[in-house]
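One protein chain is absent from this view; the other protein chains keep their places.
By written order: A and B. Residues from 1 in each chain.
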Amino acid sequence: MMKRVMAVLVAFSMMLGVTACGSSGGNSAVPASSGSGDTGSAASQQAENTGKQPVAGVAWYNFGDTFIANARTTLNEAAAQDGKIKVIDADSQNDIATQTNNVNNFYTQNVKYLVLNNINTNAKADIIKQAKAKNTTLIFANTDSPSDEEFQLYDKVYHVSSLADQSGKIIGEQLAKYWKEHPEADRNKNGKLDYIMLLGLQQHYDTQVRAKYSVQALQDAGIQTNLIQEAICNYQRGEAQNQVASILQARKKDVEAVIACNDDMALGAIEALKASNFFKDKNSFIPVVGVDATKVGVEALKNGTLLGTALNNPVTLGKSIYKLMSLLEEGKEVTQENMGIDGITVKDHHIYINYVGITAENTEDASY
Amino acid sequence: MESSDIVLEMREISKSFPGVKALDRVSLKVRKGTVHALMGENGAGKSTLMKCAFGLYHPDEGEILVEGKPVQLKSISDAMANGIAMIHQELHPIRTQNVMENLWVGRTPYQKRLAVKWVDQKKMYSDTKALFDRLGIRLDPRQSVGELAAAHCQLIEIVRAVSYDAKVIIMDEPTSSLSDSEVELLFKIIKTLTDQGVAIIYISHKIEEILQISDEVTIMRDGELVGNWPSSELTQDLIVSRMVGRQMTDRFPAREHKPGEEYLVVEHLTSASAHSFKDISFTLRKGEILGLGGLVGAQRTELMESIFGLRPVASGKVSINGEEVKIRRPQDAIKKGVALLTEERRATGIIPMLSVEENLVLANQTSHRRMYTGGQLFLNEKKRRDDTGRFIESLSIKTPTMKTQIQYLSGGNQQKVLLGRWMLTDPDILILDEPTRGIDVGAKYEIYTLMTKMAAEGKCVIMISSEMPELMGMSDRIMVMCEGRLSGLLDGKTATDEQIMLLASTYHSNLEGGAAV
Partner (left out) sequence: MNEKTKFHPKELIINNAIYFILLALIIIIGVISPNFFSLDVFRDIFMQSSVRIVMALGCMFIIISGSADLSGGRMLGLAALVAGSLAQQASYTAKFWPQLPEMPVVVPVLASMLVGVAFGAFNGWAVSKLRVPAFLATLGSQMILFGVSSLYFNKAPNNSQPLGSFTEGFSSFGSGSVLEVPYLIIVAAVCLVAVWLLLTKTCMGKDIFAVGGNPEAARVSGISLFKMQMITFTLAGLLYGLSGSMEAARTGSATSAYGNAYELDAIASCIVGGCSITGGVGTVGGVFAGVIIFNVISYGLTFIGISPYWQNVVKGLIIIGAVALDVRKYARKD
């Protein structure tokens, strides 16, 4: 009998193990850009160009992320058009071990620039020291900033990113505006804004900061807030839908707003709310805010379910990364003028991509 | 016969499982330096009793004494510590390791250096060699186990038991997978062990064997003790009647069938595998029982499995009822009225977790689908139940219900279910590969009766058997193979042990003159 039990356990643990390997399996080969057709052919052209073309290795946290997919396409297209710097990239599949392997792989290929769309929030000093030892220019992309001390470690460290706190602030303000204009939104009349918070991943920097600053913005506007429940939905629509459905069954009468750390979760929450008889008419409206301004998100703004969202423009990110490398390659200074891209703010080694608040009034700003 | 001779005593042992009383006040006394045979039909409680002695089961009542002192055997390690060891029916050596590594697995000799336990190859070799010498075994301790025959694997188990200073070694069907010469080797080792004062508890269905090597015989039936006799006072018939609880005059049923016209013709059949059978021709008549004898490695199973479509054939012709047939898969064979009861009941026969019913109707349901569905989508449950019920009755299969999982039946009853599986397909040619291996006497007789009944109905029966008495007692003709070649055909009525043995060891090199009858 023990044998059978063991077989079950062993097989099961193997399955988990194997899939774990599976999900991190794509790292060994650096994928040639798998984007749209024209990018692919451009990449292969570059491969033939074997001169002393500098190479940039880009480690994205997850190709499956809509935002990343767009930034990646933009960056690869910019490189293909310009032809000065060859860009190779890899998918960390949301796994730190895979990211480490990818980075080492890049170093083995002697990349001149390393663009790191970092998953981990703690190990920056080590990453910087490693880059310094390899004399590689290190660019942190769409992640939290290294500290001032960390910047002191190495002069060739840059940071290109939006500020997560900005997105939180924007959606918080959108919610605050609605709250003040609609007194009836206080459904349980307790004078507080009772909200559900939908978080992305556990321990994810963006999620934590967005959550914190959105509530901060509400409080700064003089609104008392009350957290009903927070749920981790892995940025997934289906999970958000399940969890919000459950919370609604338990505390339907208290729910007055949903703050979601991305649009997919916000839309999942809206599905659950609809199933619970909200969004039938004006009186059953519940304000839901998200981040990203995806196409379906904007569609929801238009049809009046989603209250607001914040656009982190992936095209601007992709362009900025390439422009930065190209300035460094030409030996030019990195300044606001030299970058010449709208919607960014340059400050020392930081290039901030500005978030844009999107509501039903300005949906056209969401196209990029 | 002083009491101090008694190394292991089990007093009034009782053990119940939900719904079954497996042991009812059974006692056993094993003397130092003797071979004590434990006999009984399957399900008589031998294994349960031995599992109690080996610490695998804890008896509900009764006590166990080792050298006169009561002991508590709560686990295998308790049993080992008290000098009791058990050699299992099925052996699981670690094939990738060598002989001595297998022998010392779990307690490899080591030397500690730099806080690491390093394997002490030298000590392991010399310890192994010493044990082998003591038992008169000529085997290289460094040989890979993967290359060893089954008998040698068993030897390793025995040596392992000795290495634990076992006073009592329990052997459960030790010869079931051994050839004659290997059995001889085993008996020699047993003799050496008993000479050195070790007691052997020997479980076997082979009565000849028991009478040959044992000093005392304890017989059990239905969880109870029948009695205990010195071997010298017993005969085959006495043992059989005490095991079965009734008189058994004949071990084989009378044969009343008369072979008719030729039905199966095999011509120059050669296996696709280079090391298997070559150029086999034979015929089989309606109502005939053809025995197929030979040693292990004679390729008898391979031949029959090829005829059944389980293995590929390179050349040759098979005709059934005057018509050449091409059988490439078992489905083809079943459609042509051929059935094969395979040798390995567990590996290729039963589906352990499925019920008696599922197991019984399996082949027929697959080959004659319409009989069970009538062309509809769903199965006719009643038809399945009726078929199963009919065979449970006609083959007197002992099972609580037809929904019982087959793995909980005794070996003999499992075999009867499998026979039923094939008889249900209403075959014209029934091939039985070692049909009575590991089955108790009563069930054996029932299977023999069935074979004669099939033959009397005009069906063809082929029986592969390694047991001489069975071959001679049941076959109309005996075909003998050796190393993939047909070495001779004998008349079943007149064949003798010596003739069969001679043909079975007639290797191809000295076959040129032609030794066939």
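Please note the rule applied: a residue touches a chain if its C-beta (ideal position, glycine included) is under 8 Å from a C-beta of that chain, and two chains touch if they have at least 3 such contacts.
What you see is a predicted model, and the numbers here were worked out from it, not measured in a lab.
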| item | value |
| --- | --- |
| Listed residues B:Q72, B:T96, B:Q331 or B:S396, member touching the removed chain | B:Q331 |
| Residue among A:D82, A:D186 or A:E230 that touches the chain left out of view | A:E230 |
| Which of B:L340, B:M468 or B:M481 contacts the chain that the document leaves out | B:L340 |
| Where the missing chain touches chain B, by residue | 18-20, 308, 310, 329-331, 333-334, 340, 342, 347-354, 358, 362-363, 365-367, 369, 372-373, 377-379, 381, 398, 400, 408, 421 |
| Absent-chain interface as seen on chain A, which is shown | 1, 4-5, 7-8, 11-12, 14-16, 18-19, 22-23, 25-26, 34-36, 63-66, 69-70, 73, 199, 202, 229-232, 235-238, 241-243, 245-247, 249-250, 263-264, 267-268, 271, 274-275, 294-296, 299-300 |
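In this section, only the chains that are shown with their structure count from here on.
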| item | value |
| --- | --- |
| Centre-of-Cα separation between chain B and chain A, whole angstrom | 67 |
